[in-house]
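Complex shown without one protein chain; remaining protein chains in place.
A and B are the chain letters, set down in written order, and residue numbers restart from 1 in every chain.
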Amino acid sequence: MGVVHGQEMVLNIGPQHPATHGVLRLQVKTDGEIISEITPYMGYLHRCFEKHCENVTYEQVIPFTDRCDYLASMTMNFGYVVAMEQLMEIKVNDKVEYIRVIMAELQRIASHLLGIGAFGLDLGAFTPFLHMLRDRERILDIFEMTCGARLLYNYMWVGGLSHDLPTGFVEATLNFLDYFEPKVDEFENLLGHNKIFVERTADIGIMPADVAISYGVTGPNLRGSGVKWDLRKDDQYSIYDRFDFNVPVGKGLKGTVGDCWDRFYVRIHEIRESIKIVRQAIDQLPKEGDVHQAMPKKIRPPKGSIYRRTESPRGDLGYYIESDGSDTPYRVKMRSPAFTALSVLNEIGAGWLMSDVLGILGSLDIVLGEIDR
Amino acid sequence: MTVDFLFDFLSELLAGLVGSGPVLIISMLIPCLILFGFITIYALIVIYAELKVSSFIQDKVGPMGQGVGLHAGKWGLLQPIADALKLLLKEDIIPSSADRPLFILAPFMIFIGAFISFVALPFGESIIVADLNIGLFYILGVGSIAVLSLILAGWSSNNKWSLYGGMRSAAQIISYEIPAGLSLIVVIMLAGTLNMQDIIRYQAGGMFSWILFDNPFVPIAFVVYFISAIAETNRTPFDLPESESELVAGFATEYSGMRYAFFFLSEYANMFVVSAVAAACFLGGWHSPVSGFMDSPSWGVFWMISKTFFLIFIMIWLRWTLPRLRVDQLMNVCWKVFLPVALINIFGVAIWTVIFNQ
Partner (left out) sequence: MSEDKEKIISEAVEKALQGDMDAINNIEDRVTRSKAKAALVKAKRTNVVADKDSTKENNTSKSKVEEKINFNQALCQKISEKFPDSIDADQNNDWIQLRPENWLKIAKWLKSDEKLSFDSLQCNTGMDLGEGVLESRYNLHSMKHLHKAEIRIIVSVEKPDIPSVEQVWRVADWFERETYDMFGINFIGHRDLRRILLPDDWEGWPLRKDYQEQETYHGIVVPKVKEGWE
C-alpha cells in the first residue's frame, strides 16, 4: 500500500518467526537499517472462534476460549465465566471465588515469565529465558495436579469449577512461592539491570499515555506508560477487593516513561504483586464448600447482551455475549488485548532500527492465538 | 621435532629418487595435514564444550546418553560426531536465483582464511608450522579474508536478510580489527619483535614475567584485545550478523549442509586463533606459570592449549550470559571507546617503560 520511495527496501519479517510470538507477518519498509513503516499482516492463525461459538452450547465455548490465548488459558476462562455469570445473575460461593483468584494469579505469573523470557530471547539473552521456563514448569505442575492439563485447562465453568482442589495443593503452592520469591529478584538483576539490556530497551519504543489510550492499549503496556489503570481495582470483578495489592506503574526509571524497559519493569513487579495475592488468598481460603454448587443444570441465559471485561496478563479482555434465550449463544465476541497492542506497533515502532523493532514487539507481549482467534 | 627435522628426514629419504621440488611440497604438506587433523578434533571438542557449558549455565542437562549407540553416547560424547554426520548427509540446496560461483566460493574462502592463520601459531618450543619473521603481522593480515567471504556469502544468496547480515558483519569485523591491532602494538613494543616464538621467549620465567604483568597498562590492552577478538569472531554479544531471533541465520541463511558447517567451523577456528594469539602474546604462550615445573618442550603444547582453551571457555561463558548489542551501539563502543583507549594505552605503555626502564 502506498508508494515505495527510491531507496526503500520492503522486507518481510515472518510469518515463520524464530521468537515465540506466533505466526505473524510484519511487512517493513526500510531505508538502510531504519524502518519507516510497519504493516502487520495477521490471520494466519484464524480459527473462526466466533463462528464456532454460535454453533455450540455455552459450556462448550469454554475450551474454545482456552485455545485463543494459549499461554494464559485460566484468565481466558475467567473472563468468559464472569461475563456469563453476570448475564445470568448467578452468584458463586466463596470457595469457588478464592480458587479462581488463585488460579488466575498463578497463571498471570506463568504468562509474565514467558513474556519476559521471550523478550530477553529476542534481544539475544538466551539464558534468562530458560531459567524462567524452568520456574514456569513448576506452576504448570501445580495446574496439572489440579485439573490434569498443563496448558489448556477448561477449568473454570459457568457457576463453578471443573475440579475441586486436590489434597496437597496448598502445600505445593506455598512451597513454590517460597522457592520462587527470591528468584524474581534474581531475574530482575540478571536481565533488568544488565547494562546491555538497559541500553537496548531504555528510551526505545516510547508510547505516550494518550496514544496508548486512543489505540486501546491496556494492561501492562498501558501501565508502562504511566497510566494507573488496573481492572482488578478499577472495574472490580470477583473478590479482588478483599486483597491488598499495589498496581505497578512505569516511572521511567532508566529512560523515559513508556519505553520498553518500563513495560518490562511493570511485568516483573506484577509478578511480585501476584505472589502477594496468592498468599493472601491461600490464607483466606475457606475449607468447606462445593465447587459445583451454583452450576446450573442447563445454561440458558435470558435474552439480552452483556459486555464484561477482566484483566488478563496482556490487558483487558472483553467478552461481548449476546444471547437469544436458547442454549447456544447468538454471538460471542472476544475483545483481545493483544489485538490492540499490535495495532500500536506502527505508531511506536516506525523510525527505529530493525533490532529495536523486534525488541518493541517483544515488549508488547503479544500472542497470535488471541489476535487471530 | 621441528619441521626442519621432518624436511631433512624426508629429503634424505627421498634424495636421489626425485628432484627437490615434489619432496619440498610433500614435506610442507604433511604438517599442514597434521594441523588440519588437529582442527577437526578441536572442532568436535569445542562443539561439545559449548553444549555442555551452556547447559550448566542454563540449568539444563545438555546432550546425555547411556552408552555408545544409545542416544548420544555416554554423557553425550557422540553428539558432535552426530552433528557432523548430519551436516554431511544433508541435501545441498543452492537457490536458483543465487549467484552460483560466488555462492560456492564463499564458504571455502572463509575456511581458508581461518586455516592459513593456523600455520603461524606456536604450539611449543619448536612446534610451529611456519616460523615467520612477521608471524603476528601475518596472522592479523590473513584474518581479514573472512570479511571478504562474508560479504560474498551475503550478496550471493540473493536474499535481503543475508545481505543485511553480510553488511553488518563486514562493518563489524573491519571496525574491530583496529583496536585489536593497536592493542597488539603494545606487545610488539615490549617484546621488540613480530616473530611469535620470540615474543614467547621474551616471557620466559614464571608467571610474573608474562607480558600481562609487565606494565599496569598492559591488562587494559589485554581486555581491549580480547573483546575486539570476540567481536571479530562474531560471537555474542556481538553476534548481530547471525542473530537467530532477528535474521534467522544472517548471512548463512541460504546455506545448508556442509556449506553451512564450513561457516561455523571457521567461526570456531577463528576463536581458536584469536585465543591462541592472546595466550601467546599476553599470557606467556607455551611457558608454564611456575618456572621449572612442567617446563620441558613437550609440556609446552599442553600449556599453550590449556591457556587457549581457558580463553575459549570465557568466550562461551559470555555468549550465554549477555544479550546482544545493537549495530550502532556496537560501532559506538568500537570507535568511541576502544579506539581512544587503545591509543592512549600505547602512550601509557611507552611512557611507563621509559620512566621505569624495564
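Observations
Please note the rule applied: a residue touches a chain if its C-beta (ideal position, glycine included) is under 8 Å from a C-beta of that chain, and two chains touch if they have at least 3 such contacts.
In this text the structure is predicted, and so the values were computed from the model without any measurement.
Put simply, the missing chain touches A once the whole complex is considered. Residue in contact with the omitted chain (choice from A:His163, A:Lys183, A:Arg242 or A:Arg335): A:Arg335. Among the residues A:Leu26, A:Ala72, A:Met88 or A:Met207, only A:Met88 touches the chain that is left out of the figure. The omitted chain makes contact with subunit A at the following residues, 1, 42-43, 46, 48, 50-51, 86, 88-91, 159, 211, 213-216, 227, 229, 234, 294, 296, 298-305, 307, 309, 316, 318, 320, 322, 325, 331, 333, 335, 339-340, 343, 347, 372-373.
Going forward, only the chains that are shown with their structure count from here on.
Chain centres here are Cα averages; for subunit A and subunit B they lie 45 Å apart.
Interface residues of subunit B, counted against subunit A in their complex, comprise 54, 57-60, 160-161, 164, 236-237, 239-240, 243-246, 248, 320-329. Of all residues in subunit A, those touching subunit B in their complex are 9, 11, 18-19, 33, 120-127, 130-131, 134, 191, 194, 196-197, 199-200, 353-356, 358.
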